[in-house]
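A single protein chain has been removed from this complex, and every other one stays in its place.
Then we have chain A:
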Amino acid sequence: MTKEAKKPFRQSVAEWRQFVYNPDSGEFLGRTAKSWGLILLFYLVFYGFLAALFTFTMWVMLQTLSSDIPKYRDRISSPGLMISPKPDTALEFYFNKSDANSYAQYVSTLKKFLESYDDSKQSENINCTPGKVFDQNDVADKKACRFNLSELGQCSGKEDKTFGYSKGTPCVLVKMNRIIGLKPEGEPYIQCTSKEQGMVEINYFPPGGSIDLMYFPYYGKSLHAHYLQPLVAVQLAINSNSTNEEIAIECKILGSPNLKNEDDRDKFLGRIAFKVQMTE
């Protein structure tokens, strides 16, 4: 006993058309032009006010911020590790030591990366006292410490323009993320291990993979414009019988109690894992 039958389709279409534009009352979508005008004006004023308020709060907030040092560093108490070159896909190096094209990308990335470490770029940098944190809190003009490319030895790209890739001893640069004010304790150094024993021999430049404390702390990009991160080059001398095999390597930062390297979730906090596979 339905009270009224369903409205025929035609009628509901007509109702819709009536709603979209009603020629009798001049209503468009249920409102006349004047009504639309008024309501749009209202919302214009309303949102204008809100936007102004928002802009003003943002402005006030930015005024309270220092352009040198972030207010808080709650999420970055400990730095992540990263390597260069960084393969596009996952951290997996695939190259053929006899095919220059297969590693051209890595080489050019390294070259480009090391450009900023070139002596010519470091003219303003000073030689700091090794082994000591270089505190410049009281100095307005923060100096950057010089990082000599020669410390990277065979991985500096000076002698071997292919960074060892052509010889089966590829170089990977390990660096620590910049965090303002971070002062590592102890004597931090990078240590890389391969899961599989005997497949690869690992050399570090500077020796022992040490990261000198004199490059810390970092004072932020505006105060510390010429700052250069200390680098550790890891040279992987792949055994000739291990070519064509995938070698998993994990690098960690050790020797510093305040640099985390065992976080459950963050696989890049104080450590990094990558794979190398070399063919002939």
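The definition used in the following text is that a residue touches a chain if its C-beta (ideal position, glycine included) is under 8 Å from a C-beta of that chain, and two chains touch if they have at least 3 such contacts; residues count from 1.
The criterion applied here is as follows: contacts and distances are computed from a predicted model.
Student: Of the options "Fe-S metabolism associated domain-containing protein", "Sodium/potassium-transporting ATPase subunit alpha", "RING-type domain-containing protein" or "alanine transaminase", which is the UniProt protein name for the chain that has been left out of view?
Tutor: Looking only at the record, the undisplayed chain corresponds to "Sodium/potassium-transporting ATPase subunit alpha".
Student: Please identify which residue in A:17, A:112, A:195 or A:221 touches the non-displayed chain.
Tutor: Answer from the full complex: A:221 touches the omitted chain.
Student: Could you tell me which of A:33, A:58 or A:126 touches the chain that is not displayed?
Tutor: A:58
Student: Spell out, residue by residue, where the missing chain touches chain A.
Tutor: 1-3, 38-39, 42-43, 46-47, 50, 53-54, 57-58, 61-62, 65, 68-76, 79-82, 86, 89-91, 177-180, 218, 220-222, 224, 227, 263, 265-269, 272
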